[in-house]
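Every protein chain but one is kept in place in this view of the complex.
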Amino acid sequence: MSWRDRVERLLARLVAASATERLAISLAALFSSILVGTLLVLVAGRMTACSSAAFVLTHPTPFGVPRLFAVGFCYDPIAVYDRLFLGALGDPFSAGWSPRNAQMAVTLRETTVLIFTGLSVAVAFRAGVFNIGTQGQLVVGGFATALTVLAAAPAVSGFVGTLTLIPLGLLAGAVGGGFYGAIPGALKAYADANEVITTIMLNFVATGVVGYLVLNQFKDPTSAATQTRALPSYADFPAVVFDPRSNFSLIALAFGISLIVAVYYLLAHTSFGYDLRTSGLQPEAAEYGGVDAARTVVASFALSGALGGLGGALYVLMILGNYQTGVPAYGFDGITVSILAGNNPVGVGFAALLFGVLKSGTTVVDFATDVPPQLVGVLRGLIILFVAMPEFFRLLGGRMDRVQRRARRLGSTAATDGGEQADDGGDRNE
Amino acid sequence: MSDARADGSPLADRFSKRTGITVAVGVLFVLLAGARLAFPDTIAGDLFAIVTDRTTLGAALRFAVPITLAALGGIFAEKSGVINIGLEGLLIISAFTAVYATDTIAGEGAATQAELWLGLLVGVVASTLLAGLFAVVCIEFRADQIIAGLAVWLIALGLAPFASQVVYDGPNTASVTTPATVTIPVLAEIPFFGALFDASPFVYLMFIAVGLSWYVLNRTAFGRHVRAAGENPKALDTAGVSVSRVRYAAVLLSGVLSGAGGGALALSIGQFTGNGATMVNGKGFIAIVTYLFGNYNPVGAFLSALLFAGLDALQFSLQTVGTGLPSSLVRVIPFVTVILVLALVGRTQIPEAAGDHYESGED
Partner (left out) sequence: MADAVRLDGITKRFPGVVANDDVTLEVERGSVHALLGENGAGKTTLMNVLYGLYQPEEGRVVVDGEEQSFESPGDAIDAGVGMIHQHFMLVDTMTVAENITLGNEPRKWGWLAVDREQARREVRELSERYGFAVEPDARIETVSVGVQQRVEILKALYRGADVLILDEPTAVLTPQEVEELLAVFEELTAAGKTVIFITHKLGEAMEAADEITVLRDGKNVGSVSADDTDREALAELMVGREVLMETDARPSDPGDETLCVDGLTVEDSRGVTVVDGVSFGVRAGEVFGIAGVDGNGQSELVEAITGLREPTAGRVDFEGRDVADWSRIDHIEAGMAYIPEDRQERGLVMDFDLVENGLLGSQHASAFAAGGRIDWDRARDHAEAVVEEYDVRPPDPDARSVSLSGGNQQKFIVGREFERDPSLLVATHPTRGVDIGSTEFINDRLLDLRNAGGAVLLVSSKLDEVQMLSDRLAVMHGGELMAVVDPDDVTEEELGLLMAGEEPSRSLSSLRLAGEES
């Protein structure tokens, strides 16, 4: 058997990882992470001190069976996940629940920003490059949005202001993020600099330089916090259906969803998308097919950065109403969202919703329990780890499959040697 | 290096680029010296004074410890064919664990020096365990090494502050004893270079680790197997040496070394701070660049780590001198330098099979 045939079979197996299997792997990764997270909460619950146990692990004692053990924990993992998921939706099973509740608004608001960062990472991944710099692109984009809107605000006002400032702010964010994203793209394409490292470094640079500019050049003199002056209220995304105080606009969410469709269309139905996907799957074949590798890398990085920058624009326009330092890790969550979605734009929508729930639920958890909110940060890493090893779940599945088959064989005397060998042959190639 | 190659080979190119950067640093130094003589009271003059000050060298050595140790770990892993981009995570986890362990072992009173070393050891164990997880995921379950490495980083980035919050009710830990400086008599009196002999024990640990790593990689059978596993794993496999075993050992070694680095980082300050990017703040990623720049040579990695650490030390000294440069901008300098170095060095001579999963019996 030549190595080519081996490669062929390996590839065939990867291809066999069909959409259903990818979905299954994503779900399995999610549940595994939650399981590990539960263990973590329990362990942490033993390590900290509290006056009364929030959760007791024991066994039922029917018919006077004596209690053999009972272990108390300071944190209740069930309560954590209850608050995390149900809390994020505003307790859908309680009386008087309305989908327009404030916590739901937070969830959807986070979802909206994560759609953009998730798409940003996904576009880069599909082009075969790692953009770990979405965070920095979001920072630069958000800052550009704030500066542009602040500069343009005096010229307009009222409804006309909303109609002009929001598109202008979004454009500024996209351009700022796009340029900042193009830097590592150009460094990779023309100087062969590893993009994983450069994008991570550029995150630090973005935070440092923007932080300096806000503090020294554009600081709101009336505030103690490191932030710019407030944007005018007419530059805020108009709230539809939801309470304006919730800082969430359905229009922004609709914009995000329309971009999902646009990115999907771009990848599947355009020449540029074909070039991008080909580069991502097989750079040598792309080159053979006339794809300009360098230009594609720069273009996909710029597009990725622009999407990240749009995320920053929304964060500034819809949520903050100005720019302030200490931007949440939307960019890193975007990596998880994209990986969880198999870098598929449609999948990004669902993964972003899931992460919106997690992020929004974190605040509920923080409020309702003593469990540190950093738990979600751990889950983020765990999910990536589990999604990264589909082989783990395949082995797990394969093992269960084999156990079942063995059981079946034991029950039947008609088993042949051939069946045994086919199994062994399958093992090698799993 | 003994890589004598035909003229015009990219290795020669890269070598000249490395030389170019080194020469540029030298020229800058001479210019500063000139500026010092001509205009002693300008920023440039001050800069020269700072660069040649022994406390700057001392600080640079101290800052270089976590970067160098993590870089040594990265060299072993990548030479064996496993790109360990999770060094940052290993540093974070060991930094927290070392402080936590020291604090716990010491109990009520202040920790003794012995307890501090014990704490460092626990930090090393924690980092090695995480590296072991990474190794299993990459070698056993064929995960993409880059994605798994990112996961290691993000897990540690969440886990350390989480644990700190659980134990200390905040992202920062309590303070513990810092190591006593070891001064070698007479040698420590030498101007400037005396800083080499009047340093934290962690600095000496680093020197030993650099020397040992070089020896192991270049003179032992294990080192040879590591290099073969990264260049042509089939050659090693068909020679009857298990590629997985060599790669496991190398990745675990990267956990040990990074663990020592992270522990040293936190213990030399006596506290773990977990806000934002934590106190590790990109040192693991800088470590990757230092070994790329050092062409996978432990000594080269140490020297380039010293260069980056020197920038950091310079930044601290500059702030005390008060040059008027805002600190938030000065702090960005090492990161920008990393990008510039990467862009100038370009693609490095990475091991042929790095990043690829290897399955024995494939043909």
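Just so it is clear, A and B label the chains in written order, and each chain counts residues from 1 on its own.
Throughout what follows, a residue touches a chain if its C-beta (ideal position, glycine included) is under 8 Å from a C-beta of that chain, and two chains touch if they have at least 3 such contacts.
On a predicted model such as this, the values are computed, not experimentally measured, just so you know.
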item: Sole residue of A:F55, A:F179, A:Y274 or A:F350 that reaches the chain not shown, by the stated touch rule; value: A:Y274
item: Option touching the unshown chain, where B:V241, B:L340 or B:A354 are the choices; value: B:V241
item: For subunit A, residues in touch with the removed chain; value: 1-4, 7-9, 11-12, 14-15, 269-272, 274-275, 278, 281-282, 284-292, 421-422, 424-426, 429
item: Interface residues of subunit B (partner: the chain not displayed); value: 6, 8-10, 13, 219-221, 224-225, 227-228, 231-232, 234-241, 352, 360-361, 363
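Following the convention adopted for this analysis, only the chains that are shown with their structure count from here on.
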item: Residues of subunit A touching subunit B in the complex; value: 1-3, 6, 40, 44, 47-48, 130, 132, 187, 191-194, 196-198, 200-202, 204-205, 208-209, 211-212, 215-216, 332, 335-336, 339, 372, 374-382, 384-385, 387-389, 391-392, 395, 428
item: Residue ranges of subunit B touching subunit A (in the complex, touch as defined); value: 85, 137, 140-144, 146-148, 150-159, 161-163, 165-167, 171, 277, 281-282, 285, 288-289, 292, 326, 328-329, 331-332, 335-336, 338-339, 342-344, 346-347, 361-363
